[in-house]
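One chain of protein is taken out of this complex; the other chains stay put.
By letter and in written order, the chains are A, B and C; residue numbering begins at 1 in each of them.
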Amino acid sequence: MKSDPLKKLRDEVWAANLEIFRSGLVTMHSGNASGIDRKKGLVLIKPSGMDYDKLRPADLPVTDLSGHKLKGRRKPSVDLPHHLFLYHHCPEIGGVIHTHSNYATALALLGKSIPVYLTAIADEFGAAIPCAPYVDNVGDHIGETILKYRSAAPAILLGHHGAFAWGPTPRAALKAAVMLEDVAKTCYLALLLGKAKALTPKEIKKWYERYHTTYGQTETDD
Amino acid sequence: MKSDPLKKLRDEVWAANLEIFRSGLVTMHSGNASGIDRKKGLVLIKPSGMDYDKLRPADLPVTDLSGHKLKGRRKPSVDLPHHLFLYHHCPEIGGVIHTHSNYATALALLGKSIPVYLTAIADEFGAAIPCAPYVDNVGDHIGETILKYRSAAPAILLGHHGAFAWGPTPRAALKAAVMLEDVAKTCYLALLLGKAKALTPKEIKKWYERYHTTYGQTETDD
Amino acid sequence: MKSDPLKKLRDEVWAANLEIFRSGLVTMHSGNASGIDRKKGLVLIKPSGMDYDKLRPADLPVTDLSGHKLKGRRKPSVDLPHHLFLYHHCPEIGGVIHTHSNYATALALLGKSIPVYLTAIADEFGAAIPCAPYVDNVGDHIGETILKYRSAAPAILLGHHGAFAWGPTPRAALKAAVMLEDVAKTCYLALLLGKAKALTPKEIKKWYERYHTTYGQTETDD
Partner (left out) sequence: MKSDPLKKLRDEVWAANLEIFRSGLVTMHSGNASGIDRKKGLVLIKPSGMDYDKLRPADLPVTDLSGHKLKGRRKPSVDLPHHLFLYHHCPEIGGVIHTHSNYATALALLGKSIPVYLTAIADEFGAAIPCAPYVDNVGDHIGETILKYRSAAPAILLGHHGAFAWGPTPRAALKAAVMLEDVAKTCYLALLLGKAKALTPKEIKKWYERYHTTYGQTETDD
């Protein structure tokens, strides 16, 4: 059997899809994770309408950056165009995740962005997570809206809809998506009970810089 | 051993019962899922008062459309008449699910319907999910109330009681039941913190039509 | 090896302890389930301060109705006296469960009883679930308070403390404890967002009687 040159990416995108399900960010068939191989110009994404817990790596269709399916018998997610738009316009992005996770989407329904209330937001996002106004699903409207309204944070809320998160890899996008729902929940709970104040830019920087310089294992550790 | 001509449907109804439990929509013995074989006029439903995690496909009793048990040593759910009423009056329905899932039931207790606040509601339901007034359990009162108050959406809330969801198959009914609780939770969270506005009919149509034409895998894919 | 004449009850009390943990009603070592063999006058209860997921049936100590340990190397729960008090004074009770489940305890902290807002409360409890005022842990204060304030429902909230639930068997007590938290959550959610009205006594009776006459499998079914 021929070895799969996309195997590593395929496994990572499959794992990211599985994890958004296990983490409770998606129910039934909602949501999707994708990843790109920049050298080959190939994108792997969740197939449309398939159960997460039945998904195998081989089920992920492969498309080029125009969305033409090159491999796999499954139809790609209907949200593929939005993922492709981000890959086209943001060369630094290697993975994208879309969910309707409950707390993030509740804030999105109210049009509320998430200021840097918590050190965890400073750590992971480094900036407020904005909420873009509602936009329909026609053409590149969603992709264009994300680019127009995004901050330095690797995630955004979409009014009446849900959330997008991204990162240099599918795994980084997964982390942004999971942390988004986690901080959305904590902030939501606080806002219901009282008034919260954002951290100052100076304090945000302290956390963000520590997290992005000294945190985690280096590649050679693994 | 004789082959079971209902095996496929039996497995699907059993899986739907298992999934409403695993998804946290039901606790202990509450709730039930059923399915119908239209050609044979046979209905399969959860047995009354049995633990979900001990349920095997063979435990599901088979009845005709009048509710006479034809097969199985277990008593059918006491909610069987409401399922049968829907099968009688709605030839397009192939599966029915009843739950007391927490967020849907909290809205039902307050008599609040769920407007199309979210693109996920437009996708799956295409219309507001109404809340019918309280009705007792005598005769066909519940079935009649569902027919009287239902919208184009495949789900309804029943005042002081819980929710019914349905679809062309038990699997489709399961999806409607799970998505109902998911959107009920998100909308509940938003309504506690602020004011939400429904999408316009024009926007609702865009999402619904995309979802019901281009979404999912075709039969021959599987 | 000698057969254990308490094996059936031991397994049922062990299963009830496991289920309150799996259902999320207890965390770490809080909470406990017990059962009584009326003919032998023997009580089995969770040992004090042991992890639920490491508990084996053999870990459950056996005591008489005065609380003297007759068997087992583990110390019984410090809440044993409250269980024994209920067994002493209520010959119809065969199982008792105590938890600090979150929603029930939040209502208990506010001194709020749970009216029969939902058909699920009418089904399982048949009456409002009262909230007794705070009482300390000295002697039989807790047991006396439960008897003084309980309604016809097989569960009660204790101010600033938590909940007790009971039934003719440990399994029935488990069901009451799980359903209590389930309806406490739904009612709590509704009360946060709006005003709820209780069902009338006439309506409550309809649900309760149906549930307690036609629901479930008969013994000989199993």
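In this text, contacts are C-beta pairs under 8 Å (C-beta built on N, C-alpha and C of every residue); 3 or more make two chains touch, one makes a residue touch a chain.
Only a predicted model underlies this, so the values are computations on that prediction, with no experimental measurement involved.
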*List the displayed chains that the omitted chain touches in the full complex.*
A, C
*Among A:A33, A:L84, A:L118 or A:A153, which residue is in touch with the absent chain?*
A:L118
*If the hidden chain were put back, which of C:W14, C:Y52 or C:Y103 would touch it?*
C:Y103
_Contact with the hidden chain only, please: which chain C residues?_
27-30, 47-50, 73-75, 78, 100, 102-103, 105-107, 109-110, 112, 134, 136-138, 160-162, 188, 191-192
_Touching residues (missing chain, whole complex) on chain A_ = 23, 117-120, 175, 178-179, 182, 185-187, 189-190, 192-196, 199, 203, 206-207, 210-211, 214-218, 221
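Assume only the chains that are shown with their structure count from here on.
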*How many degrees of rotation carry the C-alpha atoms of chain A onto those of chain C, rounded to the nearest 5?*
180
*Taking each chain's centre as the mean of its Cα atoms, which chain lies farthest from chain C?*
A
_By Cα centroids, which chain is closest to the centre of the whole protein?_
B
*What is the distance, in whole Å, between the centres of chain A and chain B, each centre taken as the mean of its C-alpha atoms?*
31
*asked:* As a quick test, compute the distance in whole Å between the mean CA positions of chain A and chain C.
replied: 43
*Mind pulling the chain B residues that touch 2 or more other chains?*
192
